[in-house]
Each structure stands twice: as C-alpha cells, then as structure tokens.
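A single protein chain has been removed from this complex, and every other one stays in its place.
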Amino acid sequence: MIPLPFYLLLAAALFCIGLFGALARRNAIAILMGIELMLNAVNINLIAFWRYIQPAAPTWDLAGQIFALFVITLAAAEAAIALALVIAIYRSRDTVNVEEVDLMKW
Amino acid sequence: MSTDLVLTYVGFFMMGAIALIGAVLAVSQRNILRAALGLIVSFIGVAGIYFVLEAEFVGVVQILIYVGAITILILFAIMLTRGLMQGTTSGHNSQWLAAALLAMLLFAALALVALGTNWNVAATRVSSDLIPKIGAELMTTYVLPFEAVSLLLLAALVGAIVIARE
Partner (left out) sequence: MSLSVPDLNLRIIAPVLIVAISALVVLLGELVTSSAQKRGLGYASLVGLLAAGGAAMGLWDAHAVAFREMVRADNFGVFLTLTILAGAVLCILLSFDFTRAHRIETGEYYALILFSVTGMLLMVTAADLIIIFLALELLSLPLYILAAFKREDERSLEAGLKYFLLGAFSSAFFLYGIALVYGATGTTNLARIAASAPSEMLLIGAGLLLVGFAFKVALVPFHWWTPDVYEGAPTTITAFMSVAVKAAAFGAFLRAFLVALPALAMDWRVVLAIIAVLTMTLGNVAALLQANIKRMLAYSSIAHAGYILIALVAMGGAGVSAALFYLLAYTLTNLGAFGAVIALGEGERERLNVSDYGGLARMQPLLAAMLTVFMLSLAGFPPFAGFVGKFLIFGAAVQNGWAWLAVVGVLNSLVSVYFYLRPVVAMYMSEPVEGWGAPRVAPLVALALVLALIGVIALGVFPAPAIALAAGGLGR
C-alpha cells in the first residue's frame, strides 16, 4: 500500500489551499468555496485513517467512513443556507454587491 | 512492485494532482465562475482518491452530492447574483499575503507531524460487502448521529426557505 503520509500530505495541502481561499477572498461565495475545500481535506483524512489505522475497538471499524458521510451531508446543508443568505442579501440591496461583506472588520 | 501497487500509485498521483490543481484554480481565479469550475475539478479528484482508498461508496456519494448538488447550488448562487456574461471579477482582499503565510505555516506544521509520526498501520483488506454494512451501522451503532443529521438537514431546509422566500 501507499504510505499513509502521502494521503495526509495531500489532505494538508488541500486544507491549506482552502484556508488561503477562505481568508483571502472578498466574495462570500468564493469564501464558501474555500471552506468546502477545507471540508474535503477533512474527509480525505478520515477515509485514509479508516483504511490504515487499527480502530481502538473492533465495533468502530467504520467510524471514519460514516463520519465522512456526515461531513458531506453537513456541507450540503451549509451550501443551501449560503445560497439562501446570498439571495436574500442580493434582493435587499438590489445589487450584486456581495463583495462588500468584509469579514475582517474590527 | 506488483502491478496493483503501481496502479495505486498512478491513481493516487493523478487524482491528487487533479484535486490540488482544481483547488488552486478555485482560490486563485479572479473570475468566480471559473473558480467554481476549478472547484468541481477538485471535487472529482477527491472522489478519485476515495476510489484509490477503496471507499467506493463515499466516492460515489462525493460525486453525487459534492459535484452534483453542492457545486450546482454554488453555481446558482453565482448566476442569480451577478451578470454571468460580464465576467465580473472577485479579487483577493488586502491581507492575502498574511493569509498565504498562515496557510503555508499550517501546512508545514501538519506535514512535519504527518511525516514524523510512526504510524501503526494495519493493512487490512476491505471486505466486499461494505455497503450493506454501512447501511446497517447507520441504523444501529450510529442511529443517534444519523437522527441528529436528519434534524440538521430539516433545520437547514426550513431556514433556507425562511430566508430566501419572497
């Protein structure tokens, strides 16, 4: 089998690219895209650990896969809420001005 | 090296490269629509990684939900809120350099730990009847989180309707 750290490095790289996107983007949708990449990185970790790591108890052997499924579900729920919020803001301002949302304002 | 292993390596590097290239496009493209397309590419690469890891079910779910649903939602959000054909830009904010430094620092830390740990690897074969087992586990051992997730989806559904309706 491929050594486990290969997968972990891939996940870490994906997470950090997503982190950069989430922190450096102006547009709310672009920030969400960065966050989705971070969630994907989490899932790569979970699936790799599921495949490689001996579970602490034999009854927990599917924990990684099932947790990954929950994360995917959550990502879908979050995307729905994001779409609703973005549309509501668009309507109330009657403009495409989602970029005004500057998250780092003190 | 057996052919199986060679194939696994080829699959890993191909899919990993697709995932990373897509991700870089998604966070760097000024045109938000192109960024979203990069995101789709990245999701497909990640699904490929799941297949390499022999988690076929999660791989299929990844394609169905991430590629099929989440990116569609994101594309909807983009198209509903801006003139599509104008190629509107979405740049980076003023602290992108700090963000890049932070991301690289975190990567270095995560990489050091991943490489430095002596992994107690158990190379178990994946059983063939995994999918029924996942279904059974969701309904037994994981029934509580399963129900929690269903409530979460319901709350998200109600919330999205409340906010987005006329």
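Should a chain be cited, it is by its letter among A and B, assigned in written order, with residues numbered from 1 in that chain.
Simple rule for what comes next: a contact is a pair of C-beta atoms (placed from the backbone, for glycine too) under 8 Å apart; a residue touches a chain by one contact, two chains touch by 3 or more.
All figures in this text were calculated on a predicted structure; none of them were measured in a lab.
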Shown chains in contact with the undisplayed one are A, B
Would you indicate which residue among B:64, B:79 or B:158 is in contact with the undisplayed chain? B:158
On chain A, residues whose C-beta touches the chain left out of the figure: 8, 15, 18, 22, 28, 31-32, 35, 38-39, 41-42, 45-46, 48-49, 53-57, 59-60, 63-64, 67, 70-71, 74, 77-78, 81-82, 84-86, 88-89, 92-93, 101, 103-106
For chain B, the residues touching the chain missing from this view: 109-110, 113-114, 116-117, 132, 136, 139-145, 148-149, 151-152, 154-156, 158-160, 162-163
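As a working rule, only the chains that are shown with their structure count from here on.
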So, in whole Å, the Cα centroid of chain A is separated from that of chain B by 6
Within their complex, chain A touches chain B through residues 1-10, 12-21, 23-27, 29-30, 32-34, 36-37, 40, 43-44, 47-48, 50-54, 59, 62, 65-66, 68-70, 72-88, 90, 96, 98-99, 102, 104
Footprint of chain A on chain B - complex, ascending: 5, 8-9, 12, 16, 19-20, 23-24, 26-27, 32, 35-36, 39, 42-43, 46, 49-50, 52-55, 57-58, 61-62, 65-66, 69-70, 73-74, 76-78, 80-83, 88, 90-93, 95-96, 98-100, 102-104, 106-107, 110-111, 114-115, 119-124, 126, 133-134, 137-138, 141-142, 145, 149, 152-153, 155-157, 159-164
